[in-house]
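Comments concern the structure below.
All protein chains of the complex are present and in place, except for one that has been dropped.
Labels run A, B and C following the written order; every chain starts at residue 1.
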Amino acid sequence: MIEVISKETGNKEMVINMGPQHPSTHGVLRLELVLDGEIITKVRPHIGYLHRCFEKYAEQMDDYAKVIPYTDRMDYVSAINQEHGYVIALERMLELEVPERVEYIRVIMAELQRIASHLLGIGAFGLDLGAFSPFLYLFTEREKILDIFEKVTGARLLYNYFAVAGLMRDVHPEFKTDTAEFVKTFRPKIKELNDLLSYNKIFIQRTANIGVLPEKVAFNYAASGPVLRGSGVKWDLRKNDPYSIYDRFEFDIPVGTGEVGTLGDCWDRYMVRVKEMEQSLRIIEQALDGMPDEGDVMAAIPKRIRAKEGEIYVRTESPRGELGYYIVSDKSASPFRVKARAPSFVHLSLLPAISRGSLIADMVAIVGSIDIVLGEVDR
Amino acid sequence: MGMLDKKYHDSNIIIVGLESALNWARKNSLWYEQFGLACCAIEMMATAASRYDFDRFGIIPRSSPRQADVMIVAGTVTMKMASRILRLYEQMSEPRYVISMGSCSNCGGPYWEHGYHVLKGVDKVVPVDVYVPGCPPRPEALLEGFLKLQEKITGETILEKKESEQE
Amino acid sequence: MKTPEEIFEYLKNEFGEDALTFEKGDIGDPWILVDAASIKSVSKFLRDDPGMRFNTLMCLSGLHYPKEEELGVVYNLHSTELNQTITLKVRVPIDEPAVPSVEAIWKTADWHEREAYDMVGVTFEGHPNHKRILLPDDWEGHPLRKDYVPQEFYRGVTTRA
Partner (left out) sequence: MAAILIHAAIPLTIILVYALVAIWGERKIAGFIQDRLGPMRVGGWHGWAQSIADLLKLIQKEDIIPTNASRFLFKFAPFMMFAASYAAFAVIPFSSAYIGSMINIGVFYLLAVTSILTLSVIMAGWASNNKWSLLGGMRSAAQMVSYEVPTIATVLTVVLVAGSLNLMTVTEMQAGNDTLGFLPNWLIFQNPFLIVAFIIFFISILAESHRVPFDLPESESELVGGYQTEYSGMRWAMFMLAEYADMLLLSLLGATLFFGGWNSPFGDFMGGPAWGFFWFMLKGLLLVFVMMWIRWTLPRYRVDQLMHICWNILIPLSFINLVLTALWEVIF
């Protein structure tokens, strides 16, 4: 057993490894914890256990479009949003027009995916805190979204559905009714979730005042998405830097309020996700109303994309936060460099800053509340 | 396996009965090691969740490798992770089985060509019993993999050595 | 809100012509090429100046330019207060790839810089924990260099199919 003497307290400290195989590290994250009793004095995250060479692959592909399947596999919980970011980056760089109908379908798919991703994130968070049943209820709801996706794209998890300036294929005729049906059945479930888990006394005691992330620290670490909003910052790229057709929809940005504890604690981050699901439903409803019934799903573009020299950084709001693609093109048919700015990567780096002095059980709660996907952290 | 081996080599009825009972127990209580690597882990969770329900077949997760019978390698195995997987396998108690879930752990999958940091097939470090193809495999496919593993266990004998071990 | 050109003019008044160059590709965003030695002071100015207020470092990427035999580091900055965006770029020769670390200015640079070191081999001076991040510590080479050849064995296990 490795033991060190703490400089501050003089107690003997114990170094313990959490992961890469641990039930609540959400994959293959390894945390090196220095413990004084059960209190954590130091955390060192070690990543790279799922480094799958995405950026190398992006350079090696002989076509810009061939990168799309690999973006899926980055954040496998929200594959659609990853594709969305990448195709938008390419379209903005190449200044391509996207058909109206495509934009609407994309927004609907992306918001459905956001709900699915949050369902998994919230469920896994509950599971980390020992609430097993809510996890399975949420998974059942998620399956309904996957059914819609499966009917449209043919896949359950990794879709490869968006293409540059279009979609791989048109949606099926019942797409609208299926989605509307889902929206109708899902809304009451959010209330049920709040009754079962969000306002559960034990759940609140486990998450309130834990892992508080102040606004200033959040900006310094470039936090984004629900983690930043949990700290009370009204910042959502769909509103602040609109892409696609998000400026046409009416929706609110839910932020943390410190309702049950301190502003920016684990519960706030959790609740932001719950409220975001409602807003996504609103967007889906509006998009279903506005979606044209007829129209092309592919713009007339050359089969093989050849870009000029230049570079661009485009960011979109993925369920986990700001997903940025920094693409550098030379005159060849493949990208010169693609860097994916993954929100999970950034959020994981702020873990040591917010978890010092907490207990092991809190550590689990904090990791769950920032909702990381290791595929995206390691890429 | 000394005396027993010689004495009852010709399919004694008691031994056969005992053997099939033990095989029946082993195949019906496959507890899997609860660890996921990548995308396939999400499908593994979906298989354990309410719609597909692993528990129907008596398959439940255990978080400690000591109590697990089968390791599902669900996802891409990287060079950094390979040694950990080997160690987890070594920590499991016999009899143990390995299901390789998804193309990545079968052969490297989409990361086969330029994946400098991806192990091209988990069978390079641990012996695999069942390969489940797909990227990621559907939950039904994983269940099928388990049924195949059950078939394999049914054919096992405790007294005679496995064909693969006879050399 | 300022455009990149205005930001460049603003910076030029402060740091002079030598350290900064304004560049733009045929397509996409423009960027400011900054002298490696002054990147830290430029960053600090950009963060603290009332007209700039770049409080977040959105992204930091490492690049390899095989033709020029240079390595590059790109900083994508955003100011949430003034809603403006700018890209900085630093280029250093490949045999002496030292860039001052901006970890003290934006904490998020910590991991990004480690990744840039890991992937293309830029070394960051003054970084508190200058180690590989994604790849194991004993890995050979920097994979995102264009001339990278993967090692055949890693700890006795083949990396080939």
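Just so we're on the same page, contacts are C-beta pairs under 8 Å (C-beta built on N, C-alpha and C of every residue); 3 or more make two chains touch, one makes a residue touch a chain.
Since the structure is predicted, the reported quantities are computational estimates derived from the model, not experimental observations.
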item: Among shown chains, those touching the left-out chain; value: A, B
item: Full-complex contact with the absent chain, from A:R92, A:K144, A:R206 or A:R379; value: A:R206
item: Residue among B:D53, B:D123 or B:E144 touching the omitted chain; value: B:D53
item: Missing-chain contacts mapped onto chain B; value: 21-22, 24-26, 28-29, 34, 49-51, 53, 55-58, 60, 62-64, 66-67, 69, 91, 93-95
item: Chain not shown, touching residues in chain A; value: 1, 14, 16, 22-24, 38, 126-133, 136-137, 140, 197, 200, 202-203, 205-206, 359-362, 364
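We take it that only the chains that are shown with their structure count from here on.
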item: Inter-centroid spacing, chain B versus chain A (mean Cα positions, whole Å); value: 31
item: CA centroid of chain B to CA centroid of chain C, Å; value: 45
item: Sequence positions of chain C contacting 2 or more other chains; value: 134-136, 143
item: Residue list for chain B, restricted to those that touch at least two other chains; value: 80, 116-118
item: Residues of chain A defined as touching chain B within the complex; value: 20-23, 27-28, 48-53, 56-57, 60, 69-70, 73, 76-77, 120, 135-137, 139-140, 142-143, 146, 156-158, 374-375, 378
item: Residue ranges of chain B touching chain C (in the complex, touch as defined); value: 79-80, 82-83, 107-108, 112, 116-121, 124-125
item: Chain A-touching residues of chain B, taken from the complex the two chains share; value: 33-39, 41-43, 45-46, 49-51, 63, 65, 75-76, 78, 80-81, 84, 88, 110-111, 113-118, 135-136, 138
